[in-house]
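Missing here: one protein chain of the complex. Every other protein chain is in place.
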Amino acid sequence: MNVKLVKQSGSTLDIVNAARISFGKQIESMNDKDWKLIQYLWTHKHTSPFRHIHFTFHIRAPIFILRQWMKHQVGCSWNEISGRYVEFEHSFYHPQKWRSKPDKSVKQGSGQELDDETQSDCSTIYQNTIDSLFDTYKHLLTIGLCKEQARMILPTSLMSECYWTCSFQALIHFLKQRTDPHAQKEIAEYAWTIVNLLNEDEDMKRLMKICGFNS
Amino acid sequence: MNVKLVKQSGSTLDIVNAARISFGKQIESMNDKDWKLIQYLWTHKHTSPFRHIHFTFHIRAPIFILRQWMKHQVGCSWNEISGRYVEFEHSFYHPQKWRSKPDKSVKQGSGQELDDETQSDCSTIYQNTIDSLFDTYKHLLTIGLCKEQARMILPTSLMSECYWTCSFQALIHFLKQRTDPHAQKEIAEYAWTIVNLLNEDEDMKRLMKICGFNS
Amino acid sequence: MNVKLVKQSGSTLDIVNAARISFGKQIESMNDKDWKLIQYLWTHKHTSPFRHIHFTFHIRAPIFILRQWMKHQVGCSWNEISGRYVEFEHSFYHPQKWRSKPDKSVKQGSGQELDDETQSDCSTIYQNTIDSLFDTYKHLLTIGLCKEQARMILPTSLMSECYWTCSFQALIHFLKQRTDPHAQKEIAEYAWTIVNLLNEDEDMKRLMKICGFNS
Partner (left out) sequence: MNVKLVKQSGSTLDIVNAARISFGKQIESMNDKDWKLIQYLWTHKHTSPFRHIHFTFHIRAPIFILRQWMKHQVGCSWNEISGRYVEFEHSFYHPQKWRSKPDKSVKQGSGQELDDETQSDCSTIYQNTIDSLFDTYKHLLTIGLCKEQARMILPTSLMSECYWTCSFQALIHFLKQRTDPHAQKEIAEYAWTIVNLLNEDEDMKRLMKICGFNS
């Protein structure tokens, strides 16, 4: 599993209590009226109450995905493994399928899956390139080069590791953008993994549905 | 009690695990080496691992204090009672002591406590003013004025209510600034109340000491 | 004039160049294609290019309005006059019209303008209250009380002064929320003043139209 939920702080009760403070009121357990309030807040973009819940994830993902992910910063905290300290292991991302260029009318992204033969060619080329690069990385270290310079040749498919803490609002912003059909498939898979992780909790599942995630 | 700790998310273990991800390592319980790491991180201003713990407080404080408090926004989420929805109750802040002007060389803040007679004068004037203002507020509502305009005459000593969620780093930044001798005494009392609340937990107490709060 | 545009940094050209960097391209002057790009970016909520333009305003507004305004913090910088340093002058906000309570079905805000007689009553009560409060403030200073405590009795209609720097994205977020029919009329007037200030520049006027402000 490449995404682990380290901790969740708070529940929908905290959203409701943060919102009801506007009226000088607090509650101790959720009822239907409170769920309606959450629905109302979300629909009308009163997002501030959704910033009182936080989630911490331990993520293993390749650099090219983390570069998209870490653009999400408002309401987020990040820590990451450092190639200046650590000698990297032979651990690289493998896409499930290789995709073609998109239609000429589209400037960005990718099209259909490539045919079986090209799939196979891509996989072979990819694997050989990765293996050879990792050998070169190890060789550069052997002849005395420092890690922080040797890592320069490693590809963005290198697996990295992060601690990510984010508010519920920041999380939903990330999930919306990265489960969008225009997002790169590779990061969309991570986003859906997180949606599924949250849905394991009944309270969160109901909240996620309000936010438009039917899983 | 004017400050209530609603929830704490995470412990020093999360700080250490956020930091150790740099080396690709994780731990399951704290030992002396981990406490030394926290000391090192704090001393060398490696503050990012301190952003993975969050605290939520329910605060009752007057507007003039909240105006200083809410300037702290990085890493913070706020929700507050609204005078557009709610008719305020007769609830105002009373300072414990009235203070004189500061020495001429000082431009800001306040000096010693005033003598007993002036204390008494100030209290009487203050109480009468507050009472009379509140009567006027109620009267304006009675003759049909909307709450959002009637509240314009209420003083900044009016008690308000907030939900505040902040990262540990943001919390310490607030506590440092507002327990400083240059801070206004009224907000310093709130800051020390929070220091004492955190110190009730042994793990936090040890962490607060590293951050320079001996309570 | 209660809002002054101190400086504007950048123009629509910067939005386009920030966006075109995605394609590794830059331009030197705007043409129709670039305006279409801005329209596309705005419609599809690609907001990051709009964060490379900044505006600085000098604002004079009452505390109850600034309290709503300063909740806008992401992408904003604030500095404000301090009642700990400065002895306040007799300067208070006067609403143009006094409004009734909203309909019973509505929990927030205000309804129609009150009838002429009540208008007049409210104005008289308001003016007397303000004048009397200011006299009390001055009296408290005279008997030796420090400014930071004396100001506690001043109402939230006291005029304050701010320096506000914000990105274009943050500015539009503020303007959208505070020109909304649910916003309090008093802050909506400030928001429209800013819309009009921006519209004095032809480039900004065209941009504001794209963002939904037809002035």
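A, B and C label the chains in the order they appear, each numbered from 1.
What we mean here is this: a residue touches a chain if its C-beta (ideal position, glycine included) is under 8 Å from a C-beta of that chain, and two chains touch if they have at least 3 such contacts.
These numbers come from a predicted model, not from an experiment.
Asks: Among C:Ser48, C:Gln112 or C:Asn196, which residue is in contact with the omitted chain in the full complex?
Replies: Once the missing chain is taken into account, the touching residue is C:Ser48.
Asks: Of A:Leu13, A:Cys122, A:Leu197 or A:Ile210, which sits in contact with the chain we cannot see?
Replies: A:Cys122
Asks: I need the residue numbers on chain A that touch the omitted chain, in ascending order.
Replies: 62-64, 67, 70-71, 73, 78, 82-85, 93, 95, 98-102, 107-111, 114, 118, 121-122, 125-126, 129-130, 133, 136, 139-140, 143-149, 151-157, 184
Asks: Which chain C residues would touch the chain omitted from the figure, given the whole complex?
Replies: Looking at chain C, the ones touching the missing chain are residues 6-7, 9-10, 14, 17-19, 21-24, 26, 48-49, 51-52, 54, 56, 58, 77-82, 85-86, 161-163, 165, 167.
We take it that only the chains that are shown with their structure count from here on.
Asks: Which one of the chains is farthest from chain C, going by Cα centres?
Replies: A
Asks: Please state which pair of chains has more C-beta contact pairs than any other pair.
Replies: By number of C-beta pairs in contact, the leading chain pair is B-C.
Asks: Cα centroid separation between chain B and chain C, in whole Å?
Replies: Going by mean C-alpha positions, chain B sits 26 Å from chain C.
Asks: Cα centroid separation between chain A and chain B, in whole Å?
Replies: Result: the chain centres lie 34 Å from each other.
Asks: From the C-alpha centre of chain A to that of chain C, how far is it in Å?
Replies: Chain centres of chain A and chain C, defined by C-alpha means, are spaced 36 Å apart.
Asks: Any chance you could list the residues of chain B touching two or more other chains?
Replies: Residues 78, 82, 85.
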